[in-house]
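My questions will all concern the structure given below.
Of the protein chains in this complex, all but one are displayed in their positions.
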Amino acid sequence: MALPIHATLTERIWHYCFLTICALIFAFLIFPILIILPLSFNAQPFFSFTSEMLHLQPDAFTTKWYEEFLTSRNWQGAVKNSFIIAFFSTIISTFLGTLAALGLSRPDFPFKTTIMGLLISPMVVPLIISAAGMFFFYSRVGLQGTHIGVILAHAALATPFVVITVTATLTGFDHSLTRAAASLGSSPTHTFFHVTVPLIIPGVISGGLFAFITSFDEVVVVLFVGSYNQRTIPWQMFSGIREQISPTIMAVATILIMISVALLVFLELMRRRTERLRGITPH
Amino acid sequence: MANAEAEVITTADGVPLKESLKKALWQRKKTALLLVAPLFLFVLITFLIPIFDMLIRSVDNSIAGEQFPGVVVEIRNWDLDSTELPNEATFQALVDDFKVGAKEKTISRLGRRLNYEQSGMSGLFRKTARKIKKLEVTESPMAAMIAIDKKWGNIDTWRLIKRESGKYSSSYYLAAFDAEKNSDGSFSMKSEDRRVYVSLFWRTIRLSFTITFLTIILGYPIAYLLSTVKTKTSNMLIILVLLPFWTSLLVRTSSWIALLQKEGVINDILVGIGLIGDDNRLAMIHNETGTIIAMTHILLPFMVLPLFSVMKTIPPSWVRAARSMGATPFTAFVRVYLPNTVAGIGAGGILVFILAIGYYITPALVGGTKGTLISNFIAYHISTSLNWGLAAALGTILLLLVLALYILYDKVVGINNMKLG
Partner (left out) sequence: MKVILKQTLLATAALGLVATAQADITMVVVSWGGAYTKSQQRAYHEPYMANNPGVTIVNDDSASEGASKLRAQVEAGNVTWDLLDAEAPNAITLCDEGLVEEIDFDKDLAPAPDGTPASVDFGKSLISDCFIPQIAYSTTLGYRSDIYDVAPTKMADVFDLEKFPGKRSLEKRPDPNLEWALIADGVDPKDVYKVLDTKEGVDRAFAKLDTIKDQVIWWTKGSQPMQLLADGEVAFGSAYNGRLFEAIEVNKQPIKMLWDGQALQLDGWVVPKGAPNKAEVMKYLRFATDTQRLADQAKFISYGPLRASSAPMVGKHADLGIEMASHMPTAPENMKGAIFYDFEWWADNKDDLAERFESWLAK
């Protein structure tokens, strides 16, 4: 957004004020996340910077919180559970969600709005209500406090994301490609696997990633539908914050931030690949 | 070749085209429905039915029939307006039901349930259960029960039992609106010191409005910036929005705890630069302020992203055209740009509002007692007070509120147009 040459002094002042305000808001967004990184190395079990840290004295820093995270039985169980639950719920939700998106994007789908609404509902309904409802019902059928219960619950919460992302991918999908394949003699199944799938894979993977993160980061439903045996990383963090905040939480938080950054990079690369494949170049 | 009747066009295999077309279209619909069916069934069973189950619990009162099978039958003969106690048969049923319930140790659950309506019932049931084992009814069950506790001779006790003897009860919804049924059946508001939910709903809505307003104020400038710079720059800057978006909610909340504490980073900075004294540190956490600040930060990306996608569709030439026709930058902005972004503000605002009123984790951790929202109380009733009926009633009310907002969102934006950046 370049300043036009004909800008007056007032406009220039406004412009720079505006840029400053934006910078402050961006700082507001990113500062809390960055602050965690140094705090996780605090030698004292405080949640703030000690004066030794500010003077960059080396013995004010330590990696013992990371060690505690890696050796604690509670955290180890939490990491294991987080990955197992997220993995299986992602598989289920990506599979079902992609199928549904394929169906929904067909041109003459009946009752599209209603069905779409129902399928999106897990995303709209406040988490506490979903958690409460699932707690009551899963208790009745004996799924409360089981891994399967949590996996199913998370899959249900994740499917809307898959449906939305894959549907969005499919709206840009050029159906003439499938017709071209058919006209060249390809059977519908063959077309599906060799034409449709490669083109929607980025959307499916994005949806899958959304699903994975939804499950990995989810805490309210796990607290109600799961029990101590299904404790996940967010569960441990939540109990840890409520009771005694030790910087181990900060160490875990840093690791999670690193994962988010990796995820962002991955998604960006995916997006560029899609644009390349579709022949769209950024302008 | 002109015929008297219209020629029926057929396809290659002799079937009329209309029929063939109908069949083909129906095939397509079937395939489409079949593709959606698995997910639909899945969401139905794992999600929709549980929600429905919760709605049922908000009115379910089957515990009365389960624990007091005899009394529920006998009390039908007793009139709510009556000034006399129920008859001996009812008291005998009471003794019998208590003997069974005390032996199986289930009767106290009914006592707890009735206690939600009238305090002292839990104690009454507990005491009666302890003493009923040794009770030998010689003549009058009524006298025997009143001897165990005077409250059995109190007509209010019996009015309560009669009111709550049906299979369904509206008392949970009444409690959710801070009302209660009186002895004579009329409704009234609870005493001042017991009223909490209406004000809690107001607080939730008020705070959510504040947070939504703040996200609009903060989100608009940066969405504008992102939509007007070069794509390469915006791709870099948008990471500053996406990274918080993708970061775990708990991570962001715990960083705010570290920042806002009395001995936290922000207070340390303020003291360090001399703005406030060391004993005057700001209390920014465990109160409403903490909730507002933390939730604004967490929900800001949800405002920025929809605004950004709307703003990107506004051609910059419109503003330039307005300027060229003599408008000041301010007028051009207010009368040309802003109206076109209203859809984005609406979309982002409703989304943020819906998310805010349902939040649980952040208020639980940084809200203290003054900054907690309705969802915290729902959680309290599920896991601590175990008043599941009330939790379900509060949850249903919240759900209806969200549904109303969602319908509004659909009108403004359309579900099919929802994008996730």
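Just a few scattered comments:
The letters A and B name the chains in turn, as written, and every chain counts its residues from 1.
Note that in this section a residue touches a chain if its C-beta (ideal position, glycine included) is under 8 Å from a C-beta of that chain, and two chains touch if they have at least 3 such contacts.
Every value quoted in this text rests on a predicted model; they were computed, and no experiment measured them.
Touching the missing chain, out of B:R28, B:R109 or B:K131, is residue B:R109. Screening A:S40, A:S82, A:T98 or A:Q144 against the full complex identifies A:Q144 as the residue touching the chain left out. Among B:T46, B:Q67, B:Q92 or B:S122, only B:S122 touches the chain that is left out of the view.
In the full complex, the hidden chain is touched by chain A at residues 73, 84, 87, 91, 135, 138-139, 142, 144-147, 227-229, 242-244.
Even with one chain removed from view, chain B keeps its contact list with that chain: residues 104-106, 108-109, 112, 115, 119-120, 122-123, 126-127, 129-130, 193-196, 199-200, 262-263, 286, 369, 372, 377, 380, 382-386.
Heads up, the rule we're going with is that only the chains that are shown with their structure count from here on.
Residues 1, 11, 14, 18-19, 21-22, 25-26, 28-30, 32-33, 35-36, 39, 46-49, 92, 96-97, 99-100, 102-104, 106, 108-110, 112-113, 115-122, 124-130, 132-138, 140, 152-153, 155-157, 159, 161, 163-165, 167-168, 210, 213, 216-217, 219-220, 224, 234, 237-238, 241-242, 245, 249-250, 253, 256-257, 260-261, 263-264, 268, 282-283 of chain A touch chain B in their complex.
If you check the complex, the residues on chain B that touch chain A are 25, 28-29, 31-36, 38-40, 42-43, 46-54, 57, 218, 221-222, 225, 228-229, 231-232, 235, 237, 239-244, 246-259, 261, 263-265, 268, 297, 300-301, 329, 354, 357-361, 364-365, 375, 378-379, 382-383, 388, 391-392, 395, 398-399, 402, 406, 410, 415-416, 418-420.
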